[in-house]
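One structure, pasted below without further comment.
Then we have chain A:
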Amino acid sequence: MLSVTRRLFLAGTAISLAGLPRIALAEAPKRGGVLRMSVDQAASVIHPMLARVNPEYLVTELLYSNLTRLKPDMTVEPDLAMSWEPNATLTEWTFKLRPGVTFHDGSPLTADDVVATINAILDPKTASPGRTNVGPIKEVAAVNPLTVKFTLVGAYADLPVALTYLNARIVPAKVIAGDLASLSTTANGTGPFKLASYEPDRRIVVERNPAYYDPARPYLDRIELLVYPDRTAEASAMISGEIDLLLTTAPGEYERLAKADGVKALRTPSGQFLNINLGCDQKPFNDVRVRQALALVVDREATVGFVAGGYGTPGNDTPLSSAYHFYKNIPLKKPDIATAKKLLADAGYPNGIDLTLVASDRPSTRTQLGVAVREMAAAAGFRINVQTMPHATYLDQVWKKGNFYVGFYNMQPTADAVFKLLYTSDAAWNETHWNNADFDAVINAARVETDEAKRTALYAKAQDMMNAEVPSVISAFFDLLAAQRSYVEGYALHPRGSVFRLDMASLGAGAPKRA
Partner candidate 1 sequence: MTPVLSIQNYTLDYISSAGPVRVLHDISLEIGPGEVLGLVGESGSGKSSLAWALMRHLPENAREVAGSLRLGDIDLQRLSPGELTRIRGRRLGMVFQDPSTSLNPTLTIGRQITEALIQHRGLKQRDASSLAINLLGHVDLNNPAAIMRRYPPEISGGEKQRVIIATAFGCRPDVILFDEPTTALDVITGARILALFARLRRETGVAALYISHDLALVTRVADRVAVLERGRLVEQAPAADIFRAPRHANTRALVDAVPRPERRLVHDKPGDQVVLAASDIEVRYGSGGLFRDAPPPATKKIGLEVRGGEILGLVGESGSGKSSMARALTGLARFSGKITFDAHEIHRMRDMNAAYRRDVQIIFQHPDASLNPRHRIDEILSRPLKLYGGHLADIPRLLEQVRLPASYANRWPHQLSGGEKQRIAIARAFAARPKLVICDEITAPLDVSVQAQIIELLLALREETGTAFLFITHDLNLIRQIAHRIAVMRRGEMVDLLPVEDFDADHVHPYTRELMAASPVPVG
Partner candidate 2 sequence: MSLAWFARRLMLMVYTVIVVSMLVFAITQILPADAAQSLLGENATPEVLAALRTRLGLGDPAWLQYGRWARHIFTGDFGISMRTSLPVGPEMLAALSRSLLLAVSAILVTLAIAVPLGVVAALRQGRLTDTGVSLIAYLGVSLPEFVTATLLALLLADTWHWLPATGYVSPLEDFGDGIRHLALPVLTVSLILVAHVMRMMRSETLDVLKSDYIRAARLKGLPERTVVFRHALRNALLPVVTIIALDVGYLLGGIIVIEEIFAIPGIGRALMVAITTRDLPSIQAGALIMAATYAVTNTLADMAYAFLDPRIRYD
C-alpha cells in the first residue's frame, strides 16, 4: 500500500501530459505570429549551465528542456523524461526518456546526453550555479539509450523537483565533450524554439523549432526579446503597444499598466522575499533576545506597503509564503515597541544599540527595506546606519560574511530547497550561522518523509522554530507583477518567478501583424 501511494505521489507519468488544461478550451490556440517582449536586463549568458538571472533563464527555457518541469502549483510534470521511479529507500531514481526527441541540429536525444549534462553541472570546473541545486547526486548512469539512473548520496524525495532546476537543461554530450564554452554564443537544445539571432544588449530572437516533440506547440512563430533597462520606459512601451509582454514590473508601474487600455496587468503571490540576515554567531545577534526585539519592531503590513508597494504578503520570519506547498499560517507578528525595548534591555542594551545595516544596490528594494526598518526600529532604541554598496562589492565583502545585511531570494521549488539553501547548518549559503541542530534534524527528517501529513507537521515545526528564534527577519514576500497586451493568450505568471512557458503562449484576435 505504502509503495503504491508513494509511487502515485512521487512518480510522474506522461499521462498528465503538458497541454492537458488546453483540452478544456473550446478553441485551439491560434498558430503563428511574432511575440515581442521585454526584459529588464540583458540576457548576457545563454549558456544554460551558467545562466543566473531571469532573462537568461527565459532564453535557456525557450531553447532547451529539462527532464522534468515545474507546474504553477509547484509540483512536477514530465518534460524530456516520460516517467520516473525511485527505489524503496529513495536513494536510486530511474528516469525514462521521451523517445524520438531531437536536438536543434537533428541529432537524437539519448541517455548519454543526460549523463554528460548532469556530470558537467556537477563538475566544479564548469562553475555552474546549479551545482548544489540539482539534488544530492552521487552518480548518474545510462541504463539504455532511453533510461537514466541517478544514485544519490542519501535518501531524497524531491529529486524530480530538483531536476527542474533552471541550470539543469539537457545539452548534447558531444558539445560537452567538445567545446562546452561554445554554448555561450550558440545554442543546441531540444526546446520549443531555436536561436535565430543573439545581440544580448539589444535583441534576442528565437524561432519556432519545427521538430519540437509536441507537434502542437509552440504556437508562436517567433519571439523577440528586447532589453528595457528602465522600468518606467518599459511600462510606457507596453502601454503604447511596442511590446506584447513584459516579464516583471514595479508596483508603481503596475497600477499604471492596470489602468491602460488593451493591457492586462498580471499578478501572482510568490515566495520571493527580502530579509534581514542576522549573524547568529556574533555579537549582538548571538543573543536571541536582540533578534526577537528587532523582529518586534518591524511593522510587517507597512513593510509590504513600503517595499512592495502593497503588492505582497507580510512575512513571519520564515521563508515559506502561502505560495509554498507546506506553508503554515502562523498569526502575524505585530509591532510591539515596549516588549522590544525590554528584550533589548534584558540583552544588555538598555540605552539602545548602534548597528550598520548593509544593503546592496540591486535590486533597489534592498535599500528601501533598510531605510524603512531603520526608521521603524529607531523607536525601540536601534540606531541603524544604512550602508549601501554596489552589488559586486557586496558579494565580495559582505555576503555570507557580514552579520547584518539585507538579502533577496527568489522562490524555491520546494520547502526543502529553501531551508537547505539558507537555514540549515549545511545550507549552501549558510548566511545566518544559526546552526540549530534541532532545526537541522527536523528538515532532514522531512526530506525523507513520504507521508504527507507527517511531512506537513515537520515543516510546520520548522517554521515555528524560525518564527520564534528569528535567524533572519523576513517581513515581506513580493507578489510577482507583470503585464501583457490583452491579445496575448496562454501566458500565466508562474509563482517560481523563473518559469515562463512561452511555448503555451499564442496571439489572439487584435494582435498586430509583425514581419
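Quick notes
In this section, a residue touches a chain if its C-beta (ideal position, glycine included) is under 8 Å from a C-beta of that chain, and two chains touch if they have at least 3 such contacts; residues count from 1.
Keep in mind how these were chosen: all candidates are chains of the complex that A comes from, given by their letters.
Everything numeric here is computed off the predicted structure, so don't read it as measured data.
Evaluated over the candidates 1 or 2, chain A touches in this complex the candidate numbered 2. Listing the residues of chain A that touch candidate 2 in their complex gives 42, 44-45, 47, 52, 124-125, 127-129, 131, 181, 184-185, 199-203, 226-230, 232-234, 236-237, 239-240, 242-243, 390-393, 395-397, 399, 429.
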